[in-house]
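Selected chains only, in their assembly positions.
By letter and in written order, the chains are A, B, C and D; residue numbering begins at 1 in each of them.
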Amino acid sequence: AGGEGSNTADGSESGDTEPLTADGSSTVYPITSQAGSLWNGNAPASDEEYWGPGQYGIDTDKNMADYWAGLYGFEPSGEEGTPPFFTSIGLNHTGVGLEKLENGQVDIGDASAPVSAEFPDRSEEELSSFTDHVVAVDAQPVVVSSEIYEAGVTELTLTDIQDIYQGRTTNWSELGGPDRDIQAIGRAEGSGTDTSFRANVLGDPDASMSGVDSRRGQNQQVKTDIDNADNAIAYIALAFVDDSTPAIDLEIDGELFEYPDDFGSLDYPLSRALHTYTWDGTSNKEAAFIRMLLSDYGQQMFVETADYLPLTDERRQEELDKLPEPSN
Amino acid sequence: MSYTAESELVVDNTSTAERLASAVVGLGLVTFVFSLVGVTQVVTAETTILGISLYDFLAGGLLLMGVGTVSLGIGSRTGVFNTSPDATPGAVTAALFGLGAFALAGLVASQSLGLGTVGWLLGATLVGGVTFAGVALAPEDIGSTLPPGVAAIGVAVAILAGIITPAFAWEPEGFSATLTGSMAIPLLLAASTLVTMWGGAKAYEGYGSKGRQTAAYLLVGINAVSIIAVLVALLLFIASKGIGPAFEGFSLVPFEWPFVTNGYSFRPEVVNGVFPAIMGTIWLVIGAVITGVPVAVAAAIFLTEYAEQGRFVGAVEIATNGLWSTPSVVYGLFGYAFLIPRLGGTTSLISGMLVLGFMLMPLCLITSREAIKAVPDEYRDASAALGVSRWETIRSVVLPAAMPGILTGVILGVGRIAGETAPILLVMAGGLRDDAPNVLGSFEFISSPPFVANDALLESAPALPYQLYATITAGVSAENAAAFGWATAFVLLVVVLSFYALGIASRLYFRRRLNA
Amino acid sequence: MTELPLFDLETRLGRLSDVDRDIGSLAAGGAGCLFATFVLFVLNSTLAVIPLIGFLAVTGYGWYAHQAETARALTFLATASTILILGLITVYVFVEALPVLQRMGVRLFGFTEPVEVFGVTLIPSVESYWSTSQHVYSLIPMIWGTFVTTLIATAIAAPLGIAAALFLAEIAPPLVRETVKPGVEILAGIPSIVYGYLGFVVLNTFLYENLEMANLGSLFLVGLVIGLMALPTVVSVADDALTSVPDAMRDGAVAMGLTEWQTMKSITLPAALSGVSAAVLLGIGRAVGETMAATVILGHSQVLPDPLQDVFDNTETLTSLIASQYGNANGLHMNALFTAGVVLFVTVLVLSIAARRIELRMDRKLGGGQ
Amino acid sequence: MTDTSSLGANAPTDTTVAENADRPQTTDRHEDTPDSWTDYAFEGEPKLSVDGLDVHYGSDQALDDISIEIPEQSVTALIGPSGCGKSTFLRCLNRMNDRIRAAEVDGTVTFEGQDIYQDGLDLVELRKRVGMVFQAPNPFPKSIRDNIAYGPRKHGTVQTDLLAKLTGRDDSDQEDEIVERSLRQAAIWEEVNDRLDDNALGLSGGQQQRLCIARCLAVDPEVILMDEPASALDPIATAKIEDLIEELAEEYTVVIVTHNMQQAARISDQTAVFLTGGRLVEYGETDQVFENPKSQRVEDYITGKFG
């Protein structure tokens, strides 16, 4: 039931109850998967924990998915566990998600880098069918094994990181840490996180990364490695930072960005937008789901709980304006 | 003491030497088991026995073994023990000891004494050569007890005297790994125990060809038992990790088994399960059997019943062997390049079925061909002599008689493909959270070719092995993901190994019935 | 007794030709339909279903009217399909690899230094081994990784496996043998992803901690796991080879006053050598083609270990390259993955043919006495 | 059948041996007795007649210019040392040799006057009418009933499959009749009638062999070829089979290969002696062949000087 990819914005498909499918970025995954699973749960309005519309200034007694889908004319089911249409969220990389979107295999392509950076060879024209929706902001942190952090490496300069990933620094002792080889972990080439890391830190999406010791497919795997190792460094999505994978402070051009306080700042050079692309405009089904993500409810419930930064009100309004108008 | 033409026909075997040798071997077995467990760090240097550190304890045992073995050799040489050793322990033994000495001397020279390449090579060659010559020229009793005895005493002393402690660390040049004391001690203990036991076992039989046999049996037996033990421990480990989560919320009355009947929901209050993956695997197997088995059996019939040995059959044999040995990931690539563009342009259940069917085909072809070949010609002759045509004979005599063998092959083949991940990675994928494919309910007639459509077949579907892979990529650090993974691994193991067990049991059963 | 004429030349010949004509046209029709189906399917046309229906109809009628001939034709088709499938695999994997094969040429096996013999450059250098952004693809690190893991796996599985097979086939008491042998065969069925999971979750960290390694994941561990994985297969196949040595040979040696061990070493094992080496080659084939364990355990970096012999470093194998990169590959990058497939396919094919040759040769050499 | 029990080769009988010893001892009398036995005359048309039959396996000659005529409703025994081509000859009579790739057959064999090696011959029909019983009992791994009914079912004589039942053409009764009659003829009915649905492999060797004879009879052949049908059996089972063969000869034409000369002497009406090289050296009435062989080599063979 992968959508045909030829969704139009005219709302004529309101009767389409095929599942909404999304795939792509492991960075965006925590947001969309949580949203998708609660959507499928279709909690009643009385469910304070997962829906409770009153808390977000929404006046309705409909179930969760019934409400958001209802905005675009989908018939409410009124039953918990049965949304007007189901969602199915896959886990991959940005590149895969965008490709599947292009091939019509999914309705939404999750992306942690803009499509222009993922497909640098293509002209703007060729990319025009990708319809961009930014739903959250990630301030990509650099994390190290907790042993390294505890040994005192809590702060690095941008140059240090470039040196590590380009193979010029290979031992923690050179950076004031213990005498241990550095295990530089990277993400798979073609992942949004890798693309934006190269662009933001190494200065070019195609920059060489000869210092990488291993590459992993998803943020989740990277986190497992950092957990298990005692000499690793990695770049990861904000959602994956915790005590076992501490983020270090970054000094960039003499300015120190401390985790977590300064990471939300717009100046933080490694911050990036998280996208949910649709193909060739936005269908009602897609709009219903994305509108939910952009709402207060969505930003608090999915973006903040995943430890990402919500959009500013201004930017949010901009994004909401891109969506088709609700039909009721 | 070399070979005598008229050696005793009956030898009195109960002697001090025999008792001493049994003690060495017995002590060795215990030490070996503990050392092996020590390698897995289940027991460590901190483990104590009677207040003594485990490793000191084991080293003490090893010391005794070493002394015992040396005494056995000297006792035999001086005639205290009645033995019949050969003139020499043989070139192989000498070479192995020489090699060991070469390696050891090389390590000491390069790592401890810090000699350069030329230095350590020279030293090592010298020590190795002398050892080789010494062992080769020594009488068998001395040559096969002194070196292991001395090695054992050396290792034991090194451990007892604290030369090698858990804190020991040796980073070999050019390797990004370090041999730590916690690994080195049990490994050294295990290795020297094995060699010493070998010497002891030889002495037990009074050397000679019987001594060599007993010693060899000891090592070969330990090897076999260890292999089985490791593999079984592996299964038990997975079971111990997986049974708990797999049976979470299990109840018999009313029957509930959420892990097997639920899907994956991410909702904290619901037990996540693998029902969709089980269904997916079932459909995959059904599809693969439908595509692969009839073709395989038909080809096997043609090859055994109709074809004359010749070019064509030769080519088919090469093709079958080629298909049989083609790596599964190459099947995946083939499916990606050939099937996907022709079957909806996306990863799909049907592509998975076909690719696994292609993989299943050579497996079943080979076993079916064997099974049909094994049908005695007498049956064919008898049928022909009754004036029954060839095809009728195949249908009503040959195939029924070959059926058990064919079936066994199919079951084993299915077991193999049910656990395959690599091919479906490229052609089917399927997410953690996909629903169970509803193949039967999705058939539709349409007006344009191909006239029948089935969305469920053209979509990705989850499958057990892929699910396990997805669990790994989705991050084992996520909450409960590890438990979910173990449980999935356990269920996958149960499914696949059941197929194997069934196949092997049926083969044994039919073989036995045939022989009876 | 009804006196059926054995044959009656005139009527029978007449009928025969009728039947012949019927069968001939059926065969032609069926073959035509099937061919059309295949061509249309390859051309990616849904119209393929129309000749397919035709084929099924012809087959159905044939089955009803001329079962024996139809059955024979169908079994022939099935047999021919083995060649067809192998052909399709070869063609499609090669065709997909072609763009990169053309682009890279011998540099597909290029090092970062040019390979020179007497000043003649055989293989020009590559800037880096694997760069998807510059579209430079050299398989050298992957080939090295596959080679090393296979070597380690074989070094474990071959000697230990053969020794265990000797134990099972020749030494173990019958009761032990009859219970352990099926057990070993069952163990051969443990799916590789399960080993992978174990490797990723448990072994990776275990080795990392206890060998104080620089990285999680290593060629060494992959080799170890694949070796363990291949063990039951090697044991089981080698055991079959040993048990098939006729008892008469063993009896001959034992009756001369040789110990069982001497008999095993110098008679049974040499006599079973073809089967035993087939077992080992089988194990090697498995190791070369093993995907999931390598993919899951290795950290994927497409460079040669530094220094080269450092088996505790991460590299890539041919299989894990495909499995770890197919997901985000497109265009030339995807074609490059197919080149890895080509190398794998050819290697394993050569191994399998070699195994067969060895087996035939040995059988011919030993065949006389059995 | 004449009483030939005293003709066992080992039992010292009358003065045959002494007489023979007086005859001139040509080392190879074969050359001068090639056709003496074709004189063997019997009443009526031959059921099978063989003329100038040569068989080669690749370059080995297994049969060398055999000509012989076999009368109806009698037992013809073929004897000779191992490897002399007895089995090969037998298999030529119902073209079972076609199933051996290497075998090349020249010459003519006629069955009721029809050449069975000509083109267009219906092999299936031939084998229906010239049945065969093999050396080792080879029942199908099916029930006793299915074994017997196999031939008739496949030939469409009886129809008992599901389709037949559905269309109301069930011939079960007729099938039961055939099964009983065949088993009775093969003298095994009493032993198995209460377990017709048991697997035939559960029978003893002798029972299996009689079952195979019954299976052959169920197809209602005219000639029965038997290749050492008793060689795998114990004496008691052998005796039963021998009795059976004598009975069968009242209705069928039986050709039997045996390596046991006493057996040939006991049960056969005429005997053909083959010697190494695939040559037929003597053929005639059994009494005649055993008591007064024309060829020295046959005599040597019969008295156990070689073989």
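Note that in this section a residue touches a chain if its C-beta (ideal position, glycine included) is under 8 Å from a C-beta of that chain, and two chains touch if they have at least 3 such contacts.
In this text, all values refer to a predicted model and were calculated from it rather than measured experimentally.
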Written as a formula using the shown labels, the complete complex reads A x1, B x1, C x1, D x2
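We take it that only the chains that are shown with their structure count from here on.
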Note down the smallest number of touching-chain steps it takes to go from chain A to chain D. 2
If you average all the Cα positions, which chain's own average lands nearest? C
If you average the CA coordinates per chain, which chain's centre is most distant from that of chain C? D
By number of contacting C-beta pairs, the most connected chains are B-C
As a quick test, compute the distance in whole Å between the mean CA positions of chain B and chain C. 18
Centroid spacing, where centroids are CA-atom means, of chain A and chain B in whole angstrom: 42
Among chain B residues, those touching two or more other chains are 176, 389, 392, 472, 476
Can you list the residues of chain C that touch 2 or more other chains? 200, 214-215, 313
Would you tell me which residues of chain A are touching chain C in their complex? 92-96, 99, 180-181, 183, 185, 188-191, 205-206, 208, 210, 212-217, 224-225, 228-229, 231-232
Help me check something: in the complex, which residues belonging to chain B touch chain C? 41, 169, 171, 174-180, 182-183, 209-210, 212-213, 216-217, 219-221, 223-224, 227-228, 230-232, 234-235, 237-238, 294-299, 301-303, 305-307, 315-316, 318-334, 336-338, 341-342, 358, 361-362, 365, 389-392, 394-395, 415-416, 418-422, 425-426, 448-451, 465, 468-469, 471-472, 476, 482, 485-486, 489, 492-493, 496-497, 499-501, 504-505, 508
Of all residues in chain A, those that touch chain B in their complex: 1-2, 23, 33-34, 37, 40-41, 88-91, 100, 103-105, 181, 217-221, 223-224, 227, 244
